[in-house]
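The structure follows.
Missing here: one protein chain of the complex. Every other protein chain is in place.
Read from first to last, the chains carry the letters A and B; within each, the first residue is number 1.
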Amino acid sequence: MNHETIEHDVIIIGAGGAGLRAAIEASGKGASVGVVCKSLLGKAHTAMAEGGMAAALTTADPRDNWEMHFRDTIRGGKMLNNWRMVKIFTQEAPDRVNELEEWGALFDRTDDGRILQRNFGGHQYARLAHVGDRTGLEMLRTLQNHGIHQGIEVYMECTVVDLLMDGGKAAGAFAYWRDSGTFVQFRAKAVVLATGGLGKCYTITSNSWECTGDGQALAYRAGAELIDMEFVQFHPTGMVWPPSVRGLLVTEGVRGEGGVLRDKDGKRFMFDYIPEMFAGEYAETEEEAKRWRPGVPEGPDARRPPDLLTRDVVARAIRAEVRAGRGSPHGGAYLDIASQASEAQIKKKLPGMYHQFMQLASLDITKEYMEVGPTSHYVMGGVRVDPETCSTSVPGLFAAGEVAGGLHGANRLGGNSLTDLMVFGRRAGAGAAEYAGALSAMPGVNPDQVRDIERLALAPFEESGTENPYEVMQDLQKMMEHDSGIVRAKEELADGLGKLRTLKERSVKVRVEGNRQYNPGWHYALDLHNLIMVSEAITLSALHRDESRGGHTREDFPESSPELEKVNTVVRNRDGEMAWEHVTREPLPGDLQELLSHPHLEEPN
Amino acid sequence: MTDVTFRVFRGAGTQGGFEEYTVQLSEGMVVLDAVLDIQASQAGDLAVRWNCKAGKCGSCSAEVNGKPRLMCMTRMNTLPLDQPVTIEPMRSFPLIKDLVTDVKRNFEINKRVRPFKPKPRQADGTHRMMQYDIDRIQEFHKCIECFLCQDVCHVMRDHQKPDFIGPRFLIRLAALVMHPLDTENRLTELKDAFGIGYCNITKCCTEVCPENIKITDNAIIPLKERVAGNFYDPLAWLWRKARGKRPDTRPGTE
Partner (left out) sequence: MNETSPSLPLQRPLFVTERTDNWWLGPTATGLGLLFFVAYLTWAAFQGVHFYVGPEDAPYYLSPLYSPWIQADWWPFSPAFLILWAPGGFRFTCYYYRKAYYRAFSLSPPGCAVGGRAHNYKGERVLFLFQNLHRFFLYLAVLFVFVLAYDAWLAFQFPDGWGIGAGSIVLTLNAVFLGAFTFGCNSLRHLVGGNVDCFSCVAFGRPRFKIWRIVTRFNEHHMEWAWISLFWVCFTDLYVRLVSMGIVGDLRIL
């Protein structure tokens, strides 16, 4: 029972944008920092982000400012956002972009040599600093290459099984090395969760195997609260064909660069789906939409095309078209950039997309339509945190990035995620370093807890197991896709909760072959516990929100409810059972409230 | 659909050999699909490193029919299927298990590269860079660190030169050396500690790069030319002498 033990002031779980930014900040504040990540350094899901990083830099459109970014984010989030987080976020965003440039990032440039910004769904002005369609990679690599010189220790291919607790306080993490399968305990004064999302709950997802909701589950088990878990973003444009790449992301940048959605007959259908909230802000005819040009500030007679509506709206529109029999051959909609931009423009601005379709689907996007459909992409909900320090309700536990909830409300705008990682990664790092600095002694480790975690972790090697972890995971994904997916209903959700109980029972009976050394079957078996837990949080929260809003659509309650607009769903562990409640959100102060009704397309004061 | 036979390397440490598996082909299938299929239904403990399955993270590097490639970007219909498809780990790195190798060495090399050190900002708080000035280095920033170039480079593969940093890091150096804002001089270490002279520009790195970065022509040869200008060019030396300059001065031109 003598495990390898590593001590740091701050342990950061996850080495994506948020984790690395937190590490840099905590280290800069004098803390000894260790970063634990499941994959190799630089492979985190941040690298998959394509479109850009939203910040009101005003280099592409001088009318922009943080207030407009604030307004767009809250309206995009269908009013459910934590406004304090949004305020901090939009005010600090430009600094975070400039900081990346200072560390060596190369964003695309304007003609006068400043950072170029592109249009994106839900953003009133061209606001996304970007690098072609590989912005996330640029950001991750920049943080990585800056971070390695900041005295940060990185523990690669190491998976955290559970958080170590000292009474009610975070005391570190218990993990295994993927390559050898041996256990290691990280002792720390503060722990930052930066583990990202949970897309692997679903069959069709843009997420990699890593996104198994680890951080949400770790926090939940440690006693922290999860907020807004019903809000899962289905990105409207995932690839649908061939089957091997189903769900793979097609960047929103395609539409930002002028791409349009069409039904099987070539008709642009998005004009029929402009929600009331956005009435008057989007072009209403194809004629008008044609006058709008990416990169040129729009005028009142050339409003942006509705293809650039928020992701929830576009995803539902595509689904409705497919249901009505107007979809493309493989059950999606057509996305057409070929007729909207020249071959050279497409290859310059969307090189990754060009190659992705060329290589994986043998399709030339400069000449043909793409087939796209919704794919589970992002979870708006997550660990409930304090806006200033990213601390959770568990002392010593912090969370930032996708694993945290509150910033994006019911729907996240494209481009806000990368900025989120930087803004709140930095704040979480600072918060954790400060907390650790105030703590005089290293929290203790409870040997009973370690023994329990260890026993659970090794259970899949016991002879008595009967289930195949891969099969249990597939069944879970199918259940979530069907019962708790893009469009939900009460019966299915309730049914889903029942199935989850069965899956939970099956998950403790899995049996894996082979030994502990780099054994993916075993890794999946352990990930299962987290996936099932977050699936339950999603389904339970969804069951109790009797309305449709943002990423949560209920067939049985198609309208938004003014009453439910005031509350957020919180789930927590109560005596081993998952409990939910609706908590009333702090209302917007008057001046910020005014911003929301700010007339568009005018010079803000 | 047809069945395809795969010869997959299984083993750990210094022991191992090929084992055969049969997988049913499906439309659009890539090699990684087949490996994951084998993992899910035939060999649950088959170790493979992968993440995005979209050619963006560079995790699933392996050698398919002897060629270093990303498994997720190798379509089955590009391979001859009448004979078994061979999948083995990258051969230049120590084996951990099955298709997973220990690529830690690359991360250690990366630490030896001194960090970016920019010029001060302009009066308006911005850094100005023209797009045509950075097009060249944006190509290098496309690198996804799959380490296939490090794997295929014969200097590392056949000759194991510890003082050669390899194509991936020569790209990184090129991106820093040609960065309009970077103020560090890096040519001396390129010549000595990083061993650029070991490269004999045989271009295998360029051939295997999944991001189609012209590693040799756009990064390594320009660096070699800069090193030549700084250390091996008597005329340039005289010219610098005449102007009272020492070699290695930056920024701008040499």
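In this text, a contact is a pair of C-beta atoms (placed from the backbone, for glycine too) under 8 Å apart; a residue touches a chain by one contact, two chains touch by 3 or more.
The structure presented is a predicted model; accordingly, all values stated were derived computationally and were not measured.
Screening B:54, B:96 or B:215 against the full complex identifies B:96 as the residue touching the chain left out.
Not every partner is drawn; the one left out touches subunit B at residues 11-16, 63, 65-68, 80, 83, 86, 88, 91-97, 102, 104, 129-130, 132-133, 151-152, 154-155, 157-161, 164, 177-180, 182, 195, 197-204, 207-208, 217, 221-222, 224-229, 231-233, 235, 251-254.
By our rule, only the chains that are shown with their structure count from here on.
Subunit A and subunit B have centres, each the mean of its CA atoms, that are 29 Å apart. For subunit A in complex with subunit B, the touching residues are 39-43, 45, 47-48, 98, 101-104, 106, 108-109, 111-115, 131-132, 134, 137-138, 141, 145-146, 148-149, 154, 156, 179, 208-210, 241-245, 248-249, 352, 355-356, 359-361, 468-470, 512-515, 517-522. Against subunit A, the residues of subunit B that register as touching in their complex are 12, 26-30, 33, 39-41, 43-59, 73, 75, 96-98, 100, 102-104, 107, 110-111, 113, 115-116, 118, 121, 125-131, 134, 137-138, 141-145, 172, 176, 179, 182.
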